[in-house]
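Only one protein chain is missing from this complex, and each of the others stays in its spot.
Letters A, B and C mark the chains as written, and numbering starts fresh at 1 in each.
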Amino acid sequence: MLAPDYHFAVRRLRHHFIDAMTAHLDAVLDMPAFADPADQTRGAALRAATVGLHEVDAPDQDEDVPDLYFALQRELERDHGETVGLIRVGLSRNDLDMTVYKMHGRELLLTQARSLLGLRRSLLNRAEMHLETVIIANTHHQPGQPTTVAHYLAAVEAQVARDHERLVQALERLNRCPLGAAALAGTSHPLDRQRTASVLGFDGPVENTYDAVASADWELDLAAVASSIALGLGRFVVDLLGWASHGWYRLDDGLVQGSSIMPQKRNPVALEHARTRLSRVVGSAGLVAFSHHNIPFADLNDFGPDIQGALLVQHRQLMGALELVVACLEHGEFDEDGLKKAAALTDTTATELADVLAREAGLSFPAAHKLVAALVSKFQAEGRPLTTATPDDLVACGGPALSAETISAALDPLAFVSRRDGLGMPAKTAMATQLAAAGHRLAAAEEALQARDAAFDLATTRLRAGAAPISG
Amino acid sequence: MLAPDYHFAVRRLRHHFIDAMTAHLDAVLDMPAFADPADQTRGAALRAATVGLHEVDAPDQDEDVPDLYFALQRELERDHGETVGLIRVGLSRNDLDMTVYKMHGRELLLTQARSLLGLRRSLLNRAEMHLETVIIANTHHQPGQPTTVAHYLAAVEAQVARDHERLVQALERLNRCPLGAAALAGTSHPLDRQRTASVLGFDGPVENTYDAVASADWELDLAAVASSIALGLGRFVVDLLGWASHGWYRLDDGLVQGSSIMPQKRNPVALEHARTRLSRVVGSAGLVAFSHHNIPFADLNDFGPDIQGALLVQHRQLMGALELVVACLEHGEFDEDGLKKAAALTDTTATELADVLAREAGLSFPAAHKLVAALVSKFQAEGRPLTTATPDDLVACGGPALSAETISAALDPLAFVSRRDGLGMPAKTAMATQLAAAGHRLAAAEEALQARDAAFDLATTRLRAGAAPISG
Amino acid sequence: MLAPDYHFAVRRLRHHFIDAMTAHLDAVLDMPAFADPADQTRGAALRAATVGLHEVDAPDQDEDVPDLYFALQRELERDHGETVGLIRVGLSRNDLDMTVYKMHGRELLLTQARSLLGLRRSLLNRAEMHLETVIIANTHHQPGQPTTVAHYLAAVEAQVARDHERLVQALERLNRCPLGAAALAGTSHPLDRQRTASVLGFDGPVENTYDAVASADWELDLAAVASSIALGLGRFVVDLLGWASHGWYRLDDGLVQGSSIMPQKRNPVALEHARTRLSRVVGSAGLVAFSHHNIPFADLNDFGPDIQGALLVQHRQLMGALELVVACLEHGEFDEDGLKKAAALTDTTATELADVLAREAGLSFPAAHKLVAALVSKFQAEGRPLTTATPDDLVACGGPALSAETISAALDPLAFVSRRDGLGMPAKTAMATQLAAAGHRLAAAEEALQARDAAFDLATTRLRAGAAPISG
Partner (left out) sequence: MLAPDYHFAVRRLRHHFIDAMTAHLDAVLDMPAFADPADQTRGAALRAATVGLHEVDAPDQDEDVPDLYFALQRELERDHGETVGLIRVGLSRNDLDMTVYKMHGRELLLTQARSLLGLRRSLLNRAEMHLETVIIANTHHQPGQPTTVAHYLAAVEAQVARDHERLVQALERLNRCPLGAAALAGTSHPLDRQRTASVLGFDGPVENTYDAVASADWELDLAAVASSIALGLGRFVVDLLGWASHGWYRLDDGLVQGSSIMPQKRNPVALEHARTRLSRVVGSAGLVAFSHHNIPFADLNDFGPDIQGALLVQHRQLMGALELVVACLEHGEFDEDGLKKAAALTDTTATELADVLAREAGLSFPAAHKLVAALVSKFQAEGRPLTTATPDDLVACGGPALSAETISAALDPLAFVSRRDGLGMPAKTAMATQLAAAGHRLAAAEEALQARDAAFDLATTRLRAGAAPISG
């Protein structure tokens, strides 16, 4: 019944178990009751052996000791006999397990964070390359207005950056240590919970000991963050698939697949696989929700051993999807020429013509809008693109006399973009400013993540070396 | 087709539309192109009329003007004719709608925040009243250990406090203004986006204008926060229902219902209704997820008008559930006597007896655990509760000689609790400290929310009064 | 607390309540205990008054009588005093409510069935009109092969027909009557459960009385059927939106919307609204699932009054979506000319060229596939469509000598289609056969539904008229 849990624990949780047991043993040996030199000596030997478990393979599962915690203890018993009991003073599987699951959860979050940063970097790099690549942006599935690939990609990056913020907030909320809660009511042994938390890299203990073992809302955060990332990126992937179907975005050969029957095929399967992985990430959030639903507020298997696998499934799908999206970005090309030709055939600069009529010919915007709409309608009936409009056409629709230059400048897609140079708009200079700012934000996020990583690594190194905890 | 949207806009979005139109009109009139005194005069009159719309009923829907934005413009046109066009300079329904939806979204979050604070206050108040009410906490659906009602309720409050933090973070992330993004590419008119954002109470504009209209991940935050609250509280409600079925928790008459056929019935239906409302909150998160799933990253109806109703449904279910949970807390009583009697019949102080054997008789904890387990097993076969154990019983199981006082002190549920006096544990003094700290955190959260509320109110008041924006 | 439930009951359940009360009263009066003529006379008067309730407005909710069942009884009490108690003999709100919910549920299913039949009819009608309209079908988001609009629409119809089968099976499974189960254990009064079930149009009673009040898996069927319909149709809507964005499918003016800022816009918002309604249907299935999740197997509010609103929300979204999809089919046109031109520019007949090479020039299919792939690749590099291939081109790629006629016949999209004339394939004759068969299946389904409808109507009419139940 518990074989999959054991297997999971061996593969993913073993080092966390050993570290948490080590930290707890230190807390036990710090108690006055074990100040006796003999106890300290035996305890130090046990500690060394516990740390030594990192280097040996995990024991196989045994019917008598169904979980890894007991299996590790049995390993230690061979040389240390009853001394091993020190580890169990004031410790329950309840607080130990939840601590270990949280250590694993923060590892997942950190891994995801690194991947998100890589994606953000790719998006900004690609944006830099397309400051003047005009693309017709759809609204409501219809050609809307010209903008640039840089503008679009920077918008995607901004969304991913918010997901990154969500992730960091989730990590900070998670990072409190349950140890010392024992079964739920704490313990009558005077264990120093602050110290244990600190040496394991936590920002402090979960204060209320019942809360420490009965709640696992950090799992909901993991699921929600992954789901938000997946829903956002899924929309980007839908666009890439759409552009690929027009030939406006072309993936490298390594990311496409042929057909067994249709010789002409070059299917962008990497994008399809990314889409379904993202769909599975969103679906996995449901797995987590159901595990927390309508159960008592108490220590239970539901959000303990039984859900860690689902969190890992979601993590892997997310990581796989992120990898594919980055690959599709790094190994794909926009067809600038094709995009340009397509832009010229649309009527998507109509807004600017109305703006010019409002600004330079004194029409109210609604009147200008109505005039241009009539013009577009007439041209469509005649099969003419709006970019061919002349001063006479405008007058014929009841409009004012504008110069040919004014009209053609208003209707040119690149000019449309260049005139939009306010905060966050696609004009080249505005975009350069925006990308520079985004680059700085990203660099700061990269530094913060490295600092987090380094702090966790340092805590682990010091713990295993038996160094004193860093005060504060 | 659009009748429900219109109805929704009239009931929930009208004032936000008027405020956003007013703020945008101010930005238009600030542009050099309209510096002319005549324009300013006409503009000022239009502004006054726009603000005046707050006081009159919304117009009925009309086939020609299917949405509220156009309907409000038509109202203004009666007196102001073409001048109304000023409002449409550099404005699109895309950025206007998304702004209005966000204003509505933050209103929902603020309302929920107030309700969460109320719940936290109730939980802490009730906890204060039950510092010494011993209750047997289950783990894995079996009697686990004694703790206090205060300890349990404080754990619930700690969980709700994390949800409150999630909510505040969602609110801060949401609170950036899309205005000025126009359709998606911004506008060639030099509108001051910072100013518009500020006068509407936003912390600044959404920088990238494509992002401003194409993304709505704030909706996912709303759904995720509500879902987290609901899953957490659902677990509390399951416990209350369980205690009610034992008679250990008794709701007032106003919250129970009889049966049409079973004369003895007093059904705690308020708790059942709370449960299903919470279930519906969690389910509603799925409504939002599906609306964001596999759609292009572009302006669309899916996350615009078409999802606001679902967000409101979720909000109402959540508010209704919170109201019921608070009512069940305020108008229900723990049966202290019944809890005490029930506690004495369980063997849930076994852990402490093992701890005492380890601490005072020198056994290792695993050996002590094994000894007590044997004792419990023997007693259960004999139908005796563990609380009747004598020194002889212990010795008969191969244990050391402990005094009768030591044994009975170890086995007393209240003593069990009193001995657990470390950080976050249920002993009376430890709990008092914990509750005091929780009370301070809550007071700070209450103040912060009041400050937020006041700031929004002030912004609204100043906007409607035509006051200059507060710089910075 | 119960106001929304009451309101719901008045609007949607009132007639079902009255009918179920009438049927139960008949069963009571049939028992020997009430054979006395005086009882029969009083009973007959009460029955007439009960049936008469159909004609008067429902009473307002009152604090004393919080639900409609009691409110209706109070109405009857005014004239019939204690006689009203006859209705409550051996009856519980548990079995009564569940009966009424099922009567409402089958009404929803029947309504949906009618709508599905209408959609199927529209799909077949449109298919008939496009037996020779060639369209390039995508696979993996890339042009795949030519087929016809008729072939595509008939495939959609086939999928909807399976959903219709699901719906009918759900209806049949639902259609068992809980009455007589009382609270859960049945009753000591000898009520004839078969008869009651029959007069209310059920196919029989739910046998086990505990099952009758504790289970409501028919709600899961409703949710699953609606969800299946919605996921299937959502895919059709995605295609229509894609074709609309190319201009290959054009909605009538009543189904599109302009833009407030982009004068050229004709947004196919009816399709977008259909998509989000369908998304909401799928999401609503989650509402139902959570209401059934991790609750006891017992009579509860969760799947009783508390979920009926969610089922109705799902129903309405589904009905609204179906209406929009039918409207978009009936009031939209395929651009046959545009589709034809687009088809000629693709290389999607490559499969047939390979087939011809295999069939007529003796190549193995893999070898033929490789040859055509090389040809396509060369042409794409040269910017030539495959339809311009000559015998020399084939030979130049190492292929055999085929005649120009053979090549051009193989590469013509319409010829491609015509040659695919086996079972279920798009050639005109094959499609005509297929459509005829589909039409017959549909006509049979229409007749079956009308028969169901008529049987329910007849049962209702007879019940209200006090006619004897139809035996068998």
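Note that in this section contacts are C-beta pairs under 8 Å (C-beta built on N, C-alpha and C of every residue); 3 or more make two chains touch, one makes a residue touch a chain.
Quantities reported herein were computed from a predicted structural model and do not represent experimental measurements.
A.B. asks: Any idea which of C:Met21, C:Met103, C:Leu117 or C:Val282 touches the chain not displayed?
C.D. replies: Of the candidates C:Met21, C:Met103, C:Leu117 or C:Val282, C:Val282 is in touch with the missing chain.
A.B. asks: Which residue from A:Gln257, A:Gln380, A:Ser408 or A:Thr433 sits in contact with the chain not drawn here?
C.D. replies: Going through A:Gln257, A:Gln380, A:Ser408 or A:Thr433 one by one, A:Gln257 is the residue touching the chain not shown.
A.B. asks: From the listed residues C:Val10, C:Val326 or C:Ala367, report the one that touches the chain absent from this view.
C.D. replies: C:Ala367
A.B. asks: By the contact definition given up top, give the residues of subunit A that touch the hidden chain.
C.D. replies: Here the touching residues of subunit A are 1, 66, 69-70, 88, 91-94, 182-183, 257, 259-262, 269-270, 272-273, 275-277, 279-280, 282-284, 286-291, 293, 295, 300-302, 306-307, 310, 313, 324.
A.B. asks: Tell me which stretches of subunit B touch the chain missing from the display.
C.D. replies: 138-145, 241-242, 244-245, 257-269, 271-272, 286, 290, 293-295, 346-348, 350-351, 353-354, 369-373, 375-376, 386
A.B. asks: Would you write out the residues of subunit C that touch the absent chain, in ascending order?
C.D. replies: That gives, for subunit C, the contact residues 33, 82-86, 88-90, 94, 137-141, 144-147, 151-152, 154-156, 158-159, 162-163, 165-166, 169, 173, 180-191, 193-194, 205-215, 217, 220-221, 224, 227-228, 231-232, 234-236, 238-239, 242, 275, 279, 282, 285-286, 289, 292-301, 351-352, 355, 358-359, 364-367, 369, 416-417, 419-420, 422-426, 434, 437.
Just so it is clear, only the chains that are shown with their structure count from here on.
A.B. asks: Could you pull out the chain whose C-alpha mean position is farthest off from that of subunit B?
C.D. replies: Of all chains, C has its centre farthest from that of subunit B.
A.B. asks: Quick one: report the Å distance separating subunit A from subunit C, using the average Cα coordinate of each chain.
C.D. replies: Computed value for the inter-centroid distance: 37 Å.
A.B. asks: Could you please state the distance in Å, as a whole number, between where the Cα atoms of subunit A are centred and where those of subunit B are centred?
C.D. replies: 24
A.B. asks: At which residue positions does subunit C touch at least two other chains?
C.D. replies: Where subunit C meets two or more other chains at a single residue, that happens at 257, 259-262, 269, 272, 286, 290, 293, 295.
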